[in-house]
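With one protein chain held back, the other chains of the complex are shown just where they sit.
The chains carry the letters A, B and C, assigned in the order they are written, with residues numbered from 1 in each.
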Amino acid sequence: MNITLKYFSWIRVKLKKSHDLIELNQSISFKELKNNLISKDPLYNEIFEDKSVKYFLNLKEIDNENQILNNGDILAFLPPVTGG
Amino acid sequence: MNITLKYFSWIRVKLKKSHDLIELNQSISFKELKNNLISKDPLYNEIFEDKSVKYFLNLKEIDNENQILNNGDILAFLPPVTGG
Amino acid sequence: MIKIINESFDLETEFNSASSYINGAYSFFLGTVRSDLSSSNKKIKGIYLECYEELALAQLKKIRSKALNNWKLNECLIIHRVGKLNIGEKIVLVITASSHRANAIEACEFVIDSLKIDVAFWKFHLLNNDQKEMVLQKYLDNEKMLKWKDIIS
Partner (left out) sequence: MIKIINESFDLETEFNSASSYINGAYSFFLGTVRSDLSSSNKKIKGIYLECYEELALAQLKKIRSKALNNWKLNECLIIHRVGKLNIGEKIVLVITASSHRANAIEACEFVIDSLKIDVAFWKFHLLNNDQKEMVLQKYLDNEKMLKWKDIIS
């Protein structure tokens, strides 16, 4: 299964990429994905430690770390917005 | 001496004129002018009895009936405004 | 800038005349002639706007100065039409310009609220039977103006 990660603002700048395509053998929770990413690249630690960052799964904000990610899901990393 | 009277909105409609030029031998107070006008035409009574009407002398609201009117003065009769 | 005019106006043109690189925020209020009257079931075909121009200009100047000073605006544009207007036509435009939005928005509301009760314009409805009907001042407009008394010195 595939999950798309989308990065915005300083997260995009820090990671030097706007998105990632993650391939997995089975569905995992947001918490498990988080730990996987941190173990692969310490930059993710800085992101996940910033309490102002929000995570949107298929355009809906994640309010529970145990939420399961499924095939085709899009997970976006959003720093505080500054439009208008 | 001359005083110009300017009428607006329903006062203009009621009097069927937008202005008057009044000729006088000497300066008079607003109160005296008021009584003169009422004695000449009872329509003025209806106007002066309406407490919502304001009177502006040379673009300044009259706040004292004893104010003196002088040659060249412009006295405007203003119903409540409804612009915007 | 203050204008009392017969002809209509273009919003982009008026914005350009009021805009500057120092502003980040503009608040506009635009009043137009609407077809249905809230107070009755009558339909109108337009309005007629009467004005005591010398006084209205002086009154608008005073309101504009208060807005500029109290909300530290960089610009405040006021345009008001006079004469016969059809349904849908623009009657009044206020544009306030500021670095930040809160000031521009509040000042714009102050200007239109003040204009409604303090400036020498009178509105008549032009009815379908060709009669003119005087528009009455709204009690609510006077009420609303009271809220500015504490803000404006």
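The rule is short, and it goes like this: a contact is a pair of C-beta atoms (placed from the backbone, for glycine too) under 8 Å apart; a residue touches a chain by one contact, two chains touch by 3 or more.
Every value quoted in this text rests on a predicted model; they were computed, and no experiment measured them.
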Listed by label, the shown chains touching the absent chain are A, C
From C:Arg34, C:Lys61 or C:Lys84, the answer for touching the chain not displayed is C:Arg34
Among the options C:Ile2, C:Leu68 or C:Ile105, the absent chain makes contact with C:Ile105
Note that chain C touches the absent chain at residues 10-13, 15, 19, 21-36, 38, 87-88, 99-102, 104-105, 108-109, 112, 144
The missing chain sits against chain A at residues 6, 8-10, 12-13, 52, 56, 59, 76, 78-84
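One rule holds for everything that comes next: only the chains that are shown with their structure count from here on.
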Taking each chain's centre as the mean of its CA atoms, chain B sits from chain C at a distance in Å of 27
Cα centroid separation, chain A vs chain B, in Å, comes to 75
Residues of chain B that touch at least two other chains are none
Multi-chain contacts in chain C, i.e. residues touching at least two other chains, fall at none
